[in-house]
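All protein chains of the complex are present and in place, except for one that has been dropped.
Right, chain A next:
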Amino acid sequence: MIGLYSPGRSVVHRAPTLLKLVLLSVGVVVIGVLQQPWQLAVAALVVLTLFVIARIPPRAAVAQIAPILWMLVIVVPIQGLLAGWLVAGLMAGRLITAVALAALFTLTTTVTSVLEAFQRMLRPFGRWIDADRIGLLVALTIRCIPLVTEIVTEVLEARRARGTRGSVMALAVPVVVRSLYAADALGEALVARGLDD
C-alpha cells in the first residue's frame, strides 16, 4: 500500500487479505498488552521471522521503521526519566514491533486486494453501502499522500528559492490552493475515465 508494495510470492504475500487484516489487528492488540520483556522478545522474533519468510529486502523494511525511530529518540529519554527505563524500553519495543507488523502488511498486500477484501466484507450490506464507492474513496485517499507530499516539497523549495521564510500561513495557503487544484484535476480525470458513477 501507499505504493510501498514489495512484490513477492511468499506465503505472507499469498495469504488471504482478510485473514492478514484480522491477524494484524489481533497482533497489534496483543503486542500492546504485553508486560514482560521476554514476551515482547518472542513477539519481535515472530515478526522478524515473518519478514524473513516474506523475503522483504532489509532496506525496504528499515525504510518503513526508520521514521518512528526518530520519534523514539526524543520520547524514550523523556519517559525514561519520568517513568523509569523499563517502562520506556517496553514502550519503545511495543511500538517498533507493532509498526513493523503493520509495515509487513503494507509491504505484502496490494491496494487492489485490500479494496477487494473490503468489497467482499461489505457485500452483505450492499443494499445500504456502495462497496465500490468506498473502495474508490480508500484508493484516492492513499493516492493523495504522495500527491500532497510532492506539493508540500515543491512549495517549500519555491520558498527557499525566493529566500522567504514567512509564517505557517504562508506555507499552508499555497499548499491548500494547489491541493484543491490537484483534487479538481483528479476528479476530472476520473470522470474522463468513466469512473464517476
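Assume a residue touches a chain if its C-beta (ideal position, glycine included) is under 8 Å from a C-beta of that chain, and two chains touch if they have at least 3 such contacts; residues count from 1.
The rule is short, and it goes like this: contacts and distances are computed from a predicted model.
The protein name that UniProt records for the chain not on display, among "ABC transporter ATP-binding protein", "Octaheme c-type cytochrome, tetrathionate reductase family", "Vanillic acid non-oxidative decarboxylation protein" or "Dipeptide transport system permease protein DppB", is "ABC transporter ATP-binding protein". Residues 1-5, 7, 110-112, 132, 139-140, 142-143, 146-147, 150, 182, 185-186, 188-195, 197 are the ones on chain A that touch the missing chain.
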